[in-house]
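What you see is the complex with one protein chain gone and the rest in place.
Order of writing sets the chain letters: A and B. Residues in each chain are counted from 1.
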Amino acid sequence: MSEFRPILRPVLGTKQTVSSATLKLSPLPEGTIIHVLARPGEEDIVPFLGSLAKAAQHAVRPVSPGHWFIVGEEPMPHQEVKSLFAALEPRATGVDQSHGRVRIRIEGKMASRALSKGTGLDLDPSAFPVGQSAVTLIGHIAAHITRVGSEAFEIIVLRGFAETLWDDLARMSLEFC
Amino acid sequence: MSSYRLPKRGLVDHNAPLSFTFDDRSMQGLEGDTLASALLANGQMLVGRSFKYHRPRGILTAGAAEPNALVTVGRRGRTEPNTRATVQELYEGLEAQSQNRWPSLNFDVGALNGLMSPFLGAGFYYKTFMWPAPLWEKLYEPFIRRAAGLGKASYEADPDAYEKSWAHCDLLVIGGGPTGLAAALTAGRAGARVILVDEGSLPGGSLLFDTATIDGRAAADFARDTSAELQSMANVRVMTRTTAFGWYDGNVFGAVERVQKHVRDPASHLPVERLWRIVARQALLATGAEERPLVFGGNDRPGVMMASAMRTYLNRYGVAPGKATAIFTTNDSGYGLARDLEAAGVDVVAIIDSRPAAGVEYRGKARLIREAVVCGTKGRKAISAIEVHRDGRTETIAVDALAMAGGFSPIVHLACHRGGKPIWSAEKAAFLAPEGLKGLGLAGAAAATTELAACLGEGAAQAKAIVKELGLSCPPVALPKVEGDEGIDSSKPLWSIPGVKGKAFVDFQNDVHLKDIGLAVREGYSHVELAKRYTTSGMATDQGKLSNVNAIGLIAKARGVSPAEVGTTTFRPFYTPVSFGALTGPHTGHHFQPVRKSPLHDWAKKHGAVFVETGLWYRSSWFPRSGERTWRESVDREVLNVRKNAGLCDVSMLGKIEISGSDAAEFLNRVYCNAFLKLAVGKARYGLMLREDGMIYDDGTTSRLEENRFFMTTTTAYAAGVMNHLEFCAQALWPELDVRLASITDQWAQMAIAGPKARIILQKIVDEDISDAAFPFLAAKEVSLFGGALHGYLFRISFSGELAYELAVPAGYGESVADALMEAGTAHGVMPYGLETLGVLRIEKGHVTHNEINGTVVPADLGFGKMVSATKPDFIGKAMLQREGLAAPDRPQLVGVVPLDPRQSFRTGSHILAKGAAATLENDEGYVTSSAYSPHIGSTIALALVKHGPSRHGEEVVVWSGLHGESTAARLCNPVFFDPQNERLHV
Partner (left out) sequence: MASLVPCPNCGRRPKEEFTIKGAALSRPAPGADAADWFNYVYLRDNPRGTYEEYWHHTSGCRRWLVLTRHTLTHEVAACRDAADGSQLEGGA
């Protein structure tokens, strides 16, 4: 079946963007998420990861001690993933999570108020500035949150929970839409 | 409008009438009213019946402490029983019903309990319902249950939404009275992140009924202006209709916001209530003080009211309490009320002051009776007269309202929620908050400060100190000038009143009266915790807000000690009742727990899968086809088809963990009881993980994809637990190992392709050669699909005992790949199969799951004894597995069971008895762990854990289920029912 072309089915493919003057909730394209696990004792690996990631297309997001996500809007071809993994060694291991995690964007004046209905994280810019990431519970679901703009957040969640989290976020946003 | 409403008075809108009903009677109130103020304006003195004696009760307070005026608001799913009329805001169309009366509020049969009262005293339940014991279930308990409780909850679902939210601040100010407003303003102007919560609809607290002026403005105007300034600040959040109900660890405060409890038709985009968890660096309790009732006879009669409540109704709501009022006071606050009443044109007949002299000069028209007390009241459903006791003589004075001013108790509840106990201050004659609290301070009346100017100053000063501690500079705040504040002296409390006539209530809501307290002390229950339980004082929904301090004072007096020695009972959240709706938040119905969906969910759905919830997952159970009448027919077909042709099953929900790092193999060697160091690259191995106590924890296959990269699968049920366990081993036990763990469960759509045709079908989409020679049993490799269009992992492993593979592809392509396999397999008879078929296939092969791995089995119990490595120096569970008892010959061990008569069957969970043995615990030989109908065997087949099981194959036994009254003759056998030589695997 070499003529068969598998079709990608984005898990939030049927979800409509929720939008108002003060809040916008949108699914992001299922592009690239590479989970980087550093060798124990590795320090200052971030510049190294930055040098491997493509500046224009990729962002490096801290996850937890020794763990990062390299994220991008476009899917990374199989060979490129393999080369990236090879380049990471021996300082770090790469694990492809491009399908295992789904990204959602929530932005607007009321975005942090809506998110606070789910997370105990203090999202005030003084406590959670642009570029900061954290893994936290949103309601009953664990998710990775990054402040990507003064009023914009990107959420990364396990694929299996993405639909429920989307529905939860939409309900949390209802007040502002 | 009724004659009790005073025109042009108060903060209500006299031009905005609202209609409502009370016990189906139409009434009118005003915008800004509470239900209580509207009822009073309508002359409705009688609003409920008491709990035990069904006495007529009216409105006692104007706030959260109300014990009497509990009504049911709303109807059907929105029914809310035990709503305090004193805090319920009035809205157009509000429907309220009185409670605890039958057949009606005016004529109540239960009032006969009043005649029975000599038998219903303290400890009544304990004494009366002692014996005979058999009567408990049939007579006593139903009686108590019927008598207990106040309102009735609805059986209909609540149609409204509830939600939860977090908030964070530098300073949380609880209470928006003068103290709280001053504090919030000071901290807000300094730039601190401030949250001010207030339970009322308007911030202001006592300012809303105070007649003093602040900087030349009316107190209520000052409150309005200050609150407007606070609301204009970006760093300040003012939350009205919000009650802070608890103080928790980490300086987190619980609060409930009544977002839409003051409207008839709640908007659907908003919740009706919102539960807040407020994380505060510092908090200031500016909750004010509660006025104490006075314990005289008939102090519960409708028309008797707290003095501060009367003043609130008069000044804030423009409602006269009556036509001829009296004031019974033990301190100066009563005179402020007298002045306000007279200014509003309400007659004050008498002021009864327990003291020889007052601290203020009274120039009004009322008769002033000093060194006197009210000892009793008269009237049927409302007060008609008071009995005044002075110098041993009693005089009757006709009144239609009576105010009680018994002094004030600071509201310190929240300060005591984390274990601290209030401390009695003899100087202030009040219980104060414990000292040395971290993260929480008190100011104003909550700290027993009484003068308005002092409260404002204290709020500002405390906020200033907190702001400084946060490192912010505080601009100087000029203290406002207060005029016309009469203040309240802290008089000595008057616990007991001479010459009491009739029942003098201490706890109104639970009908505990003076004599009950005396009885409790006489009968030895004088410890405050015992007295509480013996009398039930303080145990009602108001948690004794009005009664506790009086009860303590009376116990102290009876014991001849100070209230300090009696102490208080324990304060616990919640300060006021919080609805289950708010506590549950959005997590109801379908949102009770998250749904975890397989990437093949939609694929299964379009093939007609019947889903079953397993944990958070929805798994396909079976795939019915037209013409099949029972699930068994579908499952039998699927089972037979897998063994004849091929089946496709979604196994994406198996836990998948990628393990890498230079010590990955060593790590696996330590977490599995069998050997993993020498597993070859490209190979999979079945592994058993033990707990440290030697019992099996989980099983699964782990494949070595590269030298230092492994792909582990776990069972679905234990996926999260195994990941946590591995992380524990890696981080806490062996941090010196270089091992890196990543959960990849969601990355891969994984499907099992099982059956003799599996290879032919799979080869159509896999680019590499997967013949038995090239890809033998237990091979595990990355493969390319569709001519390199996609890459995945292929594992030749089999749970069904057939030629089988598991294929993992990136989740987003899962459905497409499954479609391709179905298409490729059409000519070969491929069918989807579900969890039920998976179960039948594995039982036929004697493969175990968590039905067998139930926390009580060691490897040898399941026939895995030889897998356990004898040479490894260490693995989890190794040491404890050596225990003698775990090798005992009579341990229940895995065995097969079949009914002697194939038409009979038995259930999982049934017990195994030797043939002819009685069904006793001593004769229990073991139990059935899994059972299913096998279309290949033609009968029920089962796995069981049975003593000496492996050596008893062929023995006839009885399978017995006492629960179902079933007893089935059966035979123990080899647990592998199908292809015992595994010939079908290696083809």
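Operating definition for what follows: a contact is a pair of C-beta atoms (placed from the backbone, for glycine too) under 8 Å apart; a residue touches a chain by one contact, two chains touch by 3 or more.
Worth saying up front: this structure is predicted, and the values here are computed from it rather than measured.
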Omitted chain - touching chains that are shown: A, B
Selected residue (touches chain absent from view) among B:A218, B:M822, B:M880 or B:A914: B:M880
Candidate in contact with the missing chain, chosen from B:G246, B:G376, B:P422 or B:P756: B:G246
Full-complex contact with the absent chain, from B:R277, B:R842 or B:R891: B:R277
Touching the absent chain when the full complex is considered, from A:S19, A:Q57 or A:T136: A:T136
Touch residues of chain B, complete complex, unshown partner: 246, 248-252, 254, 277, 279, 418-419, 573, 692-693, 724, 727-728, 731-733, 735, 873-874, 878-880, 882-883
Touching residues (missing chain, whole complex) on chain A: 63-65, 120-121, 134-137, 142
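As a convention for this text, only the chains that are shown with their structure count from here on.
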Whole-Å gap separating chain A and chain B, where each centre is the average of the chain's CA atoms: 31
Footprint of chain A on chain B - complex, ascending: 163-168, 193, 269-270, 277, 279, 586-587, 591, 593-599, 602, 617, 658, 660-662, 709, 735, 738, 740-748, 764-765, 767, 785-787, 789-791, 809-817, 820, 824
Chain B contact footprint on chain A (complex, rising order): 1-11, 30, 35, 37-40, 66, 78, 90, 93, 95-101, 116-117, 119-122, 124, 127, 139-141, 158-161, 163-165, 167-168, 171-172, 174-175, 177
